[in-house]
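A single protein chain has been removed from this complex, and every other one stays in its place.
The first chain written gets the first letter, and so on, giving A, B, C, D, E and F; residue counts start at 1 in each chain.
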Amino acid sequence: METLANSLNGLTVADGLLAVGKVLLQIAVILVIARLLLGIINRVIEHMLLRDDQHRPAVRDEQRAKTLASLLKSVSFYTVFFVAGMMVLESIGINTASLLAAAGVAGLAIGFGAQNLVKDVVSGFFILFEGQFRVGDYVGIGNVEGVVEQTGLRTTWIRSFGGEVHIIPNGEVRQVTNFMGHGMRAMFSVPIAFEEDVERAIAVLEEAFEKAREEGALENLVAGPKVLGVTNIGEAGVELSIWAQAEAMSQWALGRQLRKLVKETLDAHGIKLGYPRRHVMMHPMEPS
Amino acid sequence: METLANSLNGLTVADGLLAVGKVLLQIAVILVIARLLLGIINRVIEHMLLRDDQHRPAVRDEQRAKTLASLLKSVSFYTVFFVAGMMVLESIGINTASLLAAAGVAGLAIGFGAQNLVKDVVSGFFILFEGQFRVGDYVGIGNVEGVVEQTGLRTTWIRSFGGEVHIIPNGEVRQVTNFMGHGMRAMFSVPIAFEEDVERAIAVLEEAFEKAREEGALENLVAGPKVLGVTNIGEAGVELSIWAQAEAMSQWALGRQLRKLVKETLDAHGIKLGYPRRHVMMHPMEPS
Amino acid sequence: METLANSLNGLTVADGLLAVGKVLLQIAVILVIARLLLGIINRVIEHMLLRDDQHRPAVRDEQRAKTLASLLKSVSFYTVFFVAGMMVLESIGINTASLLAAAGVAGLAIGFGAQNLVKDVVSGFFILFEGQFRVGDYVGIGNVEGVVEQTGLRTTWIRSFGGEVHIIPNGEVRQVTNFMGHGMRAMFSVPIAFEEDVERAIAVLEEAFEKAREEGALENLVAGPKVLGVTNIGEAGVELSIWAQAEAMSQWALGRQLRKLVKETLDAHGIKLGYPRRHVMMHPMEPS
Amino acid sequence: METLANSLNGLTVADGLLAVGKVLLQIAVILVIARLLLGIINRVIEHMLLRDDQHRPAVRDEQRAKTLASLLKSVSFYTVFFVAGMMVLESIGINTASLLAAAGVAGLAIGFGAQNLVKDVVSGFFILFEGQFRVGDYVGIGNVEGVVEQTGLRTTWIRSFGGEVHIIPNGEVRQVTNFMGHGMRAMFSVPIAFEEDVERAIAVLEEAFEKAREEGALENLVAGPKVLGVTNIGEAGVELSIWAQAEAMSQWALGRQLRKLVKETLDAHGIKLGYPRRHVMMHPMEPS
Amino acid sequence: METLANSLNGLTVADGLLAVGKVLLQIAVILVIARLLLGIINRVIEHMLLRDDQHRPAVRDEQRAKTLASLLKSVSFYTVFFVAGMMVLESIGINTASLLAAAGVAGLAIGFGAQNLVKDVVSGFFILFEGQFRVGDYVGIGNVEGVVEQTGLRTTWIRSFGGEVHIIPNGEVRQVTNFMGHGMRAMFSVPIAFEEDVERAIAVLEEAFEKAREEGALENLVAGPKVLGVTNIGEAGVELSIWAQAEAMSQWALGRQLRKLVKETLDAHGIKLGYPRRHVMMHPMEPS
Amino acid sequence: METLANSLNGLTVADGLLAVGKVLLQIAVILVIARLLLGIINRVIEHMLLRDDQHRPAVRDEQRAKTLASLLKSVSFYTVFFVAGMMVLESIGINTASLLAAAGVAGLAIGFGAQNLVKDVVSGFFILFEGQFRVGDYVGIGNVEGVVEQTGLRTTWIRSFGGEVHIIPNGEVRQVTNFMGHGMRAMFSVPIAFEEDVERAIAVLEEAFEKAREEGALENLVAGPKVLGVTNIGEAGVELSIWAQAEAMSQWALGRQLRKLVKETLDAHGIKLGYPRRHVMMHPMEPS
Partner (left out) sequence: METLANSLNGLTVADGLLAVGKVLLQIAVILVIARLLLGIINRVIEHMLLRDDQHRPAVRDEQRAKTLASLLKSVSFYTVFFVAGMMVLESIGINTASLLAAAGVAGLAIGFGAQNLVKDVVSGFFILFEGQFRVGDYVGIGNVEGVVEQTGLRTTWIRSFGGEVHIIPNGEVRQVTNFMGHGMRAMFSVPIAFEEDVERAIAVLEEAFEKAREEGALENLVAGPKVLGVTNIGEAGVELSIWAQAEAMSQWALGRQLRKLVKETLDAHGIKLGYPRRHVMMHPMEPS
């Protein structure tokens, strides 16, 4: 403002024109630099999001990358031209201190009160960008498990088996568990009575598993089933662990099939299950 | 102030008029820009809130969108004219530093002490904007479940089945569980005694379910009921899991109906339930 | 200060008078604006707190609104005249930078150390303003339940049934549970022995409830009592859930009445309660 | 400094004297304002702390109020004269920027590292000011219960029944439970065997209570004792709840007296207590 | 710098001398004020730490007070002369802005990263200053109990009975429990069988306690032992609570002595202890 | 800007050229210093990451070090030239205050909202740099255990035995447990009946272990197995602890082999396992 004032208070018209020219030159330089900067930013965004990505192509789809790219472009467009605009305003002599101070106070308020929002969006960006999960995946986040129904920049919507939808802000998503791997484990243990022959029980079960595998009775099987061995000797007998792998989302059904098979096999061979045991010292008392 | 002072200390009336003119010009430019900015902001708000929204039309109602829009418009109106006002004050030579410093200190105080309030309102805005739930929905927030009775910018009021109202600040609402889906699950498990034939028990139950379905005895049924299979082999027998889906809010009643049906069916076919088993080594002692 | 100094260093008395006049004018403008601002603020406060409020008139009483209004008016009075005062000081040439810097440091100290205090008052304001509870209400806050004895801007005093007073800072009050609704639930479940006929047990209980209702034996009853159905099949028999609603604060007494009624009814009809069951394999050992 | 320098570089002695006079005038104005401010603050403190307080006179004692008042006066005295001192220094041309910057850094360090200290003192002030408890009260703070032995601005010392002293910083005192009310509850429940007549058991107990009350056998009794009713039907019989109120600190002794009375009364009338029940299916095995 | 530059660019030697004189005067004033300030601070420290303290003389020893005083004096010496030094540098025309900015950034880094350190030292100072415990005291801090072995400004070293040393930063010490009181409680409860006469059991125990007291068989006894009364009526009989007080650190040994005495007394008088009771409905099954 | 303006408003062409020359000189100096600084930084990075590292060579591979080095070089390149660029802009008279203010607000926003991101990357850098684990290691982080599948700057991907992938932001990785040591423990305890001879049981087991070791029946054995001794005397007998060490990832299989071996050995020598013991006082009641 002083520049303008001084030049207006100046002595000759030539001086005035010179001053105006200088100001126009400055504005032009600012705008050109802003334009160039934006061009560079846009190319970086495109490179980052739309390039051919060899090491994880299946998870990141074209559509999502374009959405992210256009979002990032808008954000940088507004940022660059906000700064350029303020520099122009200052060049023509309008004091932007109050504008900036207000922005600073607002920034503080955002920083404290709305940090959850910023956190949500930043986390959401990385969830999408890194392809941690896709719509339709069965995932576990915090104490919630279910099928991803919708992924957004701020929230993720997960429908669990109970039918309810869990709406989780992305900032709360610190650890994701993705259950869509190739071989998902179905594993449980069965207690065998102490008197039974462990070797025989294992042999009998392995035989039944072999037969079921040959008959194709177990759906979506990837590996196993087999008896891992003795995983505990406790009050209730000798625990045998049964292990198998299934296609994603079939592990629960496979587990139920295997439990039934194990029960029937042990019954058929007369091998008894183990229940807790106890010694009791009995002191008969007079009737009360 | 210096501008004004200099011009008043100036030499000629012409210079004074020139200075006053410059000031008036500046004020005019500021006000015009503020007005234009407000126009743009308002149009963005309307576009964001009142546009035709295809992917979630049922949850967001017209009324709420209008409320949000008018609220946002008020906030931006006061913000823009506060900044413009300060720029005008500065133009006519009144130092606004003290005003801004006071605002800064206040901003700090808000930032620290009242961040809960800002957090509540920001969260509340997004709950309304994203339509996470509506008045009348049965939802779960934190350790509270119940029917939403009132949704505001700062708090959400939920009435649980016990009759009490839970008033939850929106900033505490980090994860929402919405129970208003189409098929809500009713699921429980029944232990069958080890001696019973698992195949027969499943067949008998499926037959009873089929009959109940045909007779329409189960209200608000969406899918099932069916026996999922053997989900546990434990101390208390073989656990069978029963699964069904009901309309929202009917899952509890359906669960009670199914439990009674299962009990009656098993009784009718003489299939015994399983209770925990134990081996006891009995050592008789002399009477004491 | 420079203004004053310059004018005092000035050349003629006329210039001095002119400068003094300008300063007086500035002070006048500042004071007038401050006064107007205060008037607007006061009217907003009154509108917000004392207007006729249709949607929740019962909870907010006249007395409290007036207290809040006068408090808010004091706060804004001191704030506005603090800022105006500093602007006046600056106009007459006293540098207020040190004052403001001290205020800034103090603001920081408050921001960090005393944020609990600010948080308490802000929360307290909203508890009163939104009418979340009134003196005499039975509420639950955190792990405390009791009758509200006193509500203040900083603390809430709750007397629980044990007779002790819990003094809770309002900043700790994040989720309020208000038990003063119309129909408060009294609900419990009774285990029936497996051998009993579930249909008959339900019929017998419903009959007894009907009779008690007709005789008006149940005080403060709002709805029910009725048998909801079978809510669990467990080790200890078939669980029936009994449900009723009472006037606020009567739900506990009603629950006790109903439990006694259920016990007497089942006894009268010879329906046995269920206790846990267990299979024991008895291995006699030689006396030790 | 510039003012002073300019005046010293000035042309005539008269100008110098004028400048010195102006500086002295400024200092005088600053000191007068500081004095007046202090007077006002002191009067506010006295009004706040020493006024006749109708609604809670018993808890706040004269002595404590005077301590708080003198403390607050010291704090405001140092604050006001620190600010005034810096303004004087600046008036005579010494730059206080470095002083203030150092104070700012120190303020930051305090803000972060020593916030616990500030928090403790602020909380302590309000505990004393609001009279949440007095020396000798039996209170509960966090997971500690005991008699308050000493209250300070930074810590509260509580001696629990075990004899140990708990030293709690006031900033940790978020929720206080004060057990010094008039009628403190003594309550417990007794299980009655299923076979017993509930009506008779209640009548017998009420009769015994009546007698004990008449004989004055129960010390410090405020209300009750009476049988509230059936509060649970469980595995171990029908639970009756006994309720009474005692003078503060006598509730535990009263509870012990009542338990003994209940035991003796039930014994005298041959009413059996309830123990858990269980069905056992006994499978005899061959001796092992 | 401007002052110096202006004076060097000045017109006459006299003016130069005058300017240099002014600067020297300023430095002198700064140093004198710093010295005076330091004197005042030192006297305050001595008054605070070394004065005769009536209300807690035993805990605070001379040695520790002197250590604290010399520490505080060093800290204030460096602080005051750092500020004075910078003011002198500025007076002779060297810009200290960069120094202060660097200090500010460092202060920020300290504020965030090293706040634990500052917190530890501040807490440590108050632990020493308030005399919360001494070396050799048996204290409880957080989940640790033991004898204080070493107290420092940053950490406290506690050796627990197991022999291990716990090194706790003072910032983690929020609540201290000091077990060095005069009468430390030894308390436990004994279940008496339902059939026993409660009056007689109490009388027998009191008699045994009386005898043990007279014989001086209980070491370090302060008060008791006595039977408090019936503190519970449960599944396992009537619980009697025994209470006594011992010298600090002797309460555990006293508890062991009393338990043995109670056991022997009850045995000698044939009063049976109570064990849990249970009703069992026995259903004989055919041998399996 | 003032420099430039003043020189343009200057008197002669020579002066103008002089001013332009000065500006060019400044720019040159800035760029040269920036270049030198960058060279130094690059050499430090290379030294830090690519030097021969004696004390942990196996964990840090060449490839990863190069990736980290190029990343660090890019970051420092952009930082140095951003600062240099702004200094150049300022030299030629363009005010960079608004640019910096915007950067400051953005920095604040990042500081608060995106601190998780910065924290993740900083932690990730140190995980890679310190070689805490490698792809293929079996590690435990928080409540997750599994094989590391992918390590990045922001997240670590761990596949647990169940087949699911856990995606953990590096900022959540506070404590890493690496299970890839040489001798991983397989340890469990077996309860022996009270009547058995402890010496004999230990001897028998040690003999069986010796034999298995000689036959090479235990795969991947590193040390042991041996009987540690009696680790508990409880309700269920005397507990013997068995201890062995295996190659990493083989400890679970070894544990299962040993459990089976222990069971068979005890059976072969007729040593009975211990089950919980209980005394029962039997009161016969009349049939109900």
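Keep this in mind: a residue touches a chain if its C-beta (ideal position, glycine included) is under 8 Å from a C-beta of that chain, and two chains touch if they have at least 3 such contacts.
These numbers were taken from a predicted model, which means no experiment stands behind them.
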Option from E:V75, E:V135 or E:V165 whose C-beta touches the chain left out: E:V165
Candidate in contact with the missing chain, chosen from F:L18, F:V32 or F:V135: F:L18
For chain E, residues in touch with the removed chain: 1, 5, 8-9, 94-95, 97-99, 101-102, 104-106, 108-109, 111-114, 116-117, 142, 144, 154-155, 159, 161-169, 172, 188, 190, 236, 253, 255-257, 259-260, 262-264, 273, 275-286
Residue numbers in chain F that touch the chain omitted from display: 3, 15, 18, 22, 26, 29-30, 79, 82-83, 86-87, 90, 96, 100, 103-104, 107-108, 110-112, 114-115, 117-119, 121-123, 126, 130, 132, 140, 171, 174-179, 181-185, 187, 194, 198, 228-233, 235, 238, 241, 245, 248, 251, 276-288
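Please note the rule applied: only the chains that are shown with their structure count from here on.
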Between chain C and its twin chain F, rotation from the CA superposition, multiple of 5 degrees: 155
Same or different contact residues where chain D meets its copy chain C, judged by the half mark: different
Farthest-lying chain, centroid of Cα atoms versus that of chain B: E
Mean-CA-position distance for chain C and chain B (Å): 20
Touching two or more other chains - residues of chain F: 275, 279, 281, 285
